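A short write-up of the structure that comes next.
Removed from the display is one protein chain of the complex; every other protein chain stays in position.
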């Protein structure tokens, strides 16, 4: 399902070019609009589709196994924190709308700035702990799991 | 081993376009010279190579299995009635020249004009014979082979 | 769509596709129809068109009756066992009794045939094959055809046959377009001899990318013979009998001369003979009647080609590949070494290129073999093609309806790959079949069978619209998207071909699934074919060249659908090594000692399948086996 770009919707803003992980959305020099320069390297990841402010990009299933006449469209909304899909079957018998959350927090608000958290102590540095540990590791069992804490031994060779 | 055309040798005469069985030698509109428009439909049949009056066409092995650096060149000469090949290995260790006849007669001289040979008799028409038969069929055995002449019978079903 | 319509009228014999069969037909037609109008419509240029475009280094069907070598019935026996019994022996016998005269004509026209200096006979490669310097095989036979024809239309891709509107099921000519000018060509003709050849590129090839051109059969073998005839409602036979070739890896250079003349042989990766190991089990699968290595060893009975494939496939699957051709012995003889190279230069130059590119010198290294993707054709060790009438003096009633090599559509004849049930015809036999068809076509006309043919302008215009639709589709929709090859409204011919090949490979027994299929896979595949058929209505062509590819694709599609239907119908594994029906892994003579015959209803597209009886004309054992011929 490589992407294609509707001529009348694209304004050449370049958002798709900016995001495509495969570097295959390029701006046509003459038309000043985007298109997929290498469909056989398109993963149908929809990154560009989701990013296009004009909904100018759509996909049609890979010609070597997907017949024409289907549709899978999407609206991703960071403000609402949702993604809305619509799947239409080729034979018209199925038309599904599916909605999912993409985040539980206002977009981008909840990642910490580690330059500003209290610096780790020497003890922590010498331990096996990482940031925010032991917060989420089950400490009531006696600290970070180690060979010793878990009664383990490491042995060489065939051991089943 | 799809074909390619050396820029400096081609004069755009179109002989290759005229002969290619795959319809893939085309003249570039701007350069007015020939090139292979669809290498993955090239059979490396050398028809164009043999036909080019300027030896402007060469081949390089299909990139998906043939390394670069070899050469198989040819000169076909209808007047001499010969074809001369030269095969050079990639590693330079083998360099072969091979010559073969392409005809035993002055080119094009020996095919009959059947509009002008004596018309077949009614008897011939009613027989199973073709033109120039029984000339080359072994008649001393009693005419064209038939079931009867060869003591054969045709039987239905499983017969080993 | 400003293309002109060019009508060629009053044709008696229209030859569609002038390969080996078509040139034979055009040539011979003039003899029996000295006043008749004979026209050739050819997709490429007849001087280098068809499977023999680059030449051949051997003529693989020659009896040598003149030199006392073989009788036609010997060849029938050979072809029959090689095809596991499933052949039209009437057609084979007929071809075999005439084939030598074709070969002797070729020699007269200048084709350099090698001689056995001692015997004075032609130099044998094997029992049936003779060696030639055949680089110009095709131009030589084309010259002959050209002299016989009133007109040769090169670069006409014939897309459809015209049908008579006054009598059901009678042919009336053909239509197509000129691949250079784009013009629409209408050929109104009393008879049509279809020589449009077999089909490559139907199953996914082992090669990828650029190398996809390096198919065994020519990439331009578009299955048009089948596509045209199926579309017209002609019955087809043995379309399940696709062929898999054991060939030099990647280059697909032929092995016949190596095996038979150079006396090279194969071994597995570990230098071991492997073939015999697989035979006991295989014998259980197919029966002793078809595989009896001991008898084969003692007599001239060959081990069927498919069964030799089976041994290769099995050995490779068992992890002891690659299979090597042992050339290092033969190639120590400089004369044999030269023959080994000439053999490729004469018919598969690409193999020479490949060895040069990969530094494979077969004198010091045993090259690899492989088994190819399957091909659909009817003149090598396989007999796909139209269900045609045999000759009056040989054929039983079920095989005879008046005119030799006439299909079940009146006035429509087939030769070479187009004619079914006649394997091992090869180049010479195909040419011969063309000649037989031409004589019969003249007779058909002379008998008044073509009287009163009517073709309406409506039919002509409907076809025209159909033909150019891919160009129309392209121009209507191309600007909906910015650029590139992805469009929601159409597919291009390459995309369609990719889909077809993948589908055939996966569901119909291609190399990618070890040639395995079964009823379930076939039924899924047929469903997908149905949808692909609908998408082919939306195939788009950006120019005339792509229009050519579009129609080739449509012909390949029709061929493939027929292969599917036939493969599903024959519920047995008749040719292990060509393909396997996983749900019926044995040869089953009780139910399937028959020929399969299909018809696609041109109006509905529905298939009807039937079994046709198998007639045998010779016993299993030769009366007086001739001496060794090499």
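Lettered A, B and C in written order, each chain numbered from 1.
In this text, contacts are C-beta pairs under 8 Å (C-beta built on N, C-alpha and C of every residue); 3 or more make two chains touch, one makes a residue touch a chain.
Quick caveat: nothing in here was measured; it's all calculated off a predicted structure.
Asks: List the neighbours, among the chains on screen, of the chain that has been left out.
Replies: Looking at the complete complex, the unshown chain comes into contact with A, B, C.
Asks: May I ask you to list the residues on chain C that touch the chain which is not drawn?
Replies: Given the touch definition above, chain C has residues 204, 206-211, 269-270, 316-322, 358, 368, 485-486, 494-495, 498, 501-502, 511-514, 516-518, 520-521, 524, 528, 531, 580-583, 585 touching the missing chain.
Asks: So which bits of chain A touch the chain we can't see?
Replies: 1-2, 18-24, 26, 37-47, 59, 61-72, 76, 83, 85, 87-91, 93-94, 96, 98, 100-105, 107-115, 117, 119-120, 125, 128, 130-133, 135-138, 141, 144-147, 150, 152-160
Asks: Residues of chain B in contact with the chain that isn't shown?
Replies: Here the touching residues of chain B are 2-7, 10, 28, 31, 33-37, 39, 58, 60, 63-65, 67-68, 90.
Just so it is clear, only the chains that are shown with their structure count from here on.
Asks: What whole-number Å value describes the gap between the mean CA coordinates of chain B and chain C?
Replies: That gives a centre separation of 17 Å.
Asks: Compute the distance, rounded to whole Å, between the mean C-alpha positions of chain A and chain C.
Replies: Here the centre of chain C sits 51 Å away from the centre of chain A.
Asks: Would you give the residues of chain B that are in contact with at least 2 other chains, written as numbers and ranges?
Replies: Not one residue of chain B touches more than one other chain, so the list is empty.
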